[in-house]
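Removed from the display is one protein chain of the complex; every other protein chain stays in position.
Order as written gives the chain letters A and B; numbering starts at 1 within each chain.
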Amino acid sequence: MRRFLNSDFFYAFTRSPLAIVSLLVVVLMVLSAILANFIAPTNPFDAASLNLMNGFTAPMEPNMFTGETFLLGTDDQGRDLFSAILFGLRVSLFVGVMAVGLAMVLGVLLGLIAGYLGGWLDTLIMRLADIQMTFPSILIAMLIFGVARGLLPAELREEMAITVLILSIGLSEWVTFARTVRGSTMVEKEKEYVSAARLIGLNPWQIMLRHILPNVLGPVLVIATITLALAIIAEATLSFLGVGAPRTEPSLGTLIRVGQDFLFSGEWWILLFPALTLLALALSVNLFGDWLRDTLNPRLR
Amino acid sequence: MSFVVARDLSRTFNLSDPWIVRKLTMRPKRLLKAVDAVNFEIERGTTYALVGESGSGKSTIANMVVGLLAPSAGSITIDGQNLGDASMSRQEQQRLRRRIQMVFQSPYASLNPRWRVGDILSEPMRAFKLIDGATAQRKRVAQLLEQVGLSDSDASKFPHEFSGGQRQRISIARALASQPEVIICDEPTSALDVSVQAQVLNLLKSLQKEFGLTYLFITHDLAVVSTMANKIGVLNQGVLVEEQDTEDLFTTPREDYTKMLLSSAPKIDFDS
Partner (left out) sequence: MTETLLELKGLEVTFTTRRGTLKAVDDLSLTVKRGEILGIVGESGAGKSMTGAAIIGLIDPPGRVSNGEIWFEQQRVDKNPESMRGRQVSMVFQDPLTSLNPLRTVGDQLVETILAHMDVTKAEALQRARDGLTEVGIDPDRINAYPHAFSGGMRQRVVIALALATEPQLVIADEPTTALDVSVQAQVLDLLKKLCRERGTSVILITHDMGVIAQTSDRIAVMYAGRLAEIGETREVLTNPQHPYTQGLMASTPSVDAKSFGQELFQIPGAMPKLDALPSGCAFNPRCSQAHARCQTDRPPILADRAACWLMENAS
């Protein structure tokens, strides 16, 4: 820990207001998502606690029937928007982080294999990546989502929606990881420490995982952060299009879709606050990722 | 028979385009003979040096002798055992591998930057099942570090905390960790300054005396060769053009190529 605090990296961090602010926003959002149960005034999924009379309450104004006041107002069903956003944030972050995790594990493994073993495996993996790159990843995600839903029995669809969402976003984002890792693996495997490992008879997996992996992780962390922002937006887009998180487990994207219906009837807050939250989250993750990239490896740009 | 024997050692690299491209462009196969029927023998406990210009095939031979690269033709035997013997079990292979280790050229690329020196040095002990138990391994690491002129406390540091010369010492210690009998040194001091080079060369020599090591020493620097080697082979474009005992090679070179190499080596000599 002391070494970390003494590092040039930490020093650069303390010198960059942008990095500090963006990380602060991210941490704040992650914390409030994790602690949503305790922070949120109401449980937005508990249908029993909802009072339809509270519907369409404007922010900070007492409801004309019940006299209750809501920080960010309520939606059409009288659900407290602030609570809904906290829980939506949780769904969005969960899906984003899991999807990036999946993409990362998959991409790093495939990249290591392609870069280290080479040959027809490399050709296969990289052609697959090329093909996938020609389609926008949101399209891939929608495709996977559609196929997966089609395969699932109807009664499982709602239940599995989040899992399917993670799978489809994760599978649509592995390419960047694989390409980067393949590139750095090809550089690393020519280095003499790899020859030294081969000399003592280690097998390719031991060399890839013990020796090469730690040396290619730097850029992976940067890509992971930047991909997280993309994944969160992808999730929101899917949910906005109605093919993502269900209304029973709304993410920020679902909230925005719902809010959109009421924009022109004057209930602007139902759209605005979830949208602002999404913006702040995606933007700060992205800014932090950019800063990481510039600091850790100026050449990655 | 000599300890290390290379017989008709050859290696061809295929520089052609992929098959399909070649058929489409109607270009012939392009092969490069990097090493061409090279023969040499190294006696136990002596140093054999290979010299030659860049691209002459020195490293290719080194990589074949340690088993990193398969020869296209010919054979290498160490103490009567053929390195390319396909019938060897994995255990036999590991036993043979342990006896041949290598010290590399680049002090920067030859140590894994993410590993502590202690882990780097104990890895061969684990791989060859030489020493069991963390405490015994730590003791051996300390001993190795001392043998190469570093200190016990360096085990917990990372490679980047060392200078080029010190890293080369760590590289040598890693080779020693397997208790090898032959060490291939591929340009071990080319990246070092003269004063540091002298330290590393002296270290290699004293280790040779102490453990009776056999060296295959690869370099392009004739002055270094003259202090290190018992016998010298001169390589030119993959062919061993001349082989003589060190003194004879410098006093009575036979081939024009050797004479050219000798005359172009910078000398600190003001009598001419």
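Methods note: a contact is a pair of C-beta atoms (placed from the backbone, for glycine too) under 8 Å apart; a residue touches a chain by one contact, two chains touch by 3 or more.
These figures come from a predicted structure and were not determined experimentally.
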Omitted chain - touching chains that are shown: B
Touch criterion as defined above, residue of B:L68, B:A198 or B:V241 at the omitted chain: B:A198
Full-complex contact with the absent chain, from B:S2, B:S72 or B:T246: B:T246
Residue among B:A37, B:L68, B:L130 or B:A223 that touches the chain left out of view: B:A223
Which residue of B:N14, B:N39, B:Q81 or B:S163 touches the chain not shown here: B:S163
Footprint left on subunit B by the chain that the document does not show: 53-54, 163-166, 193-199, 201-202, 205, 220-224, 226-228, 230, 246-247, 250-251, 260-262, 264-270
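Definition applied: only the chains that are shown with their structure count from here on.
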Footprint of subunit A on subunit B - complex, ascending: 63, 66-68, 93-94, 97-98, 100-102, 104-106, 109-115, 123-124, 127-128, 171, 174, 178
In the complex, subunit A residues that touch subunit B: 191-193, 195-202, 211, 214-215
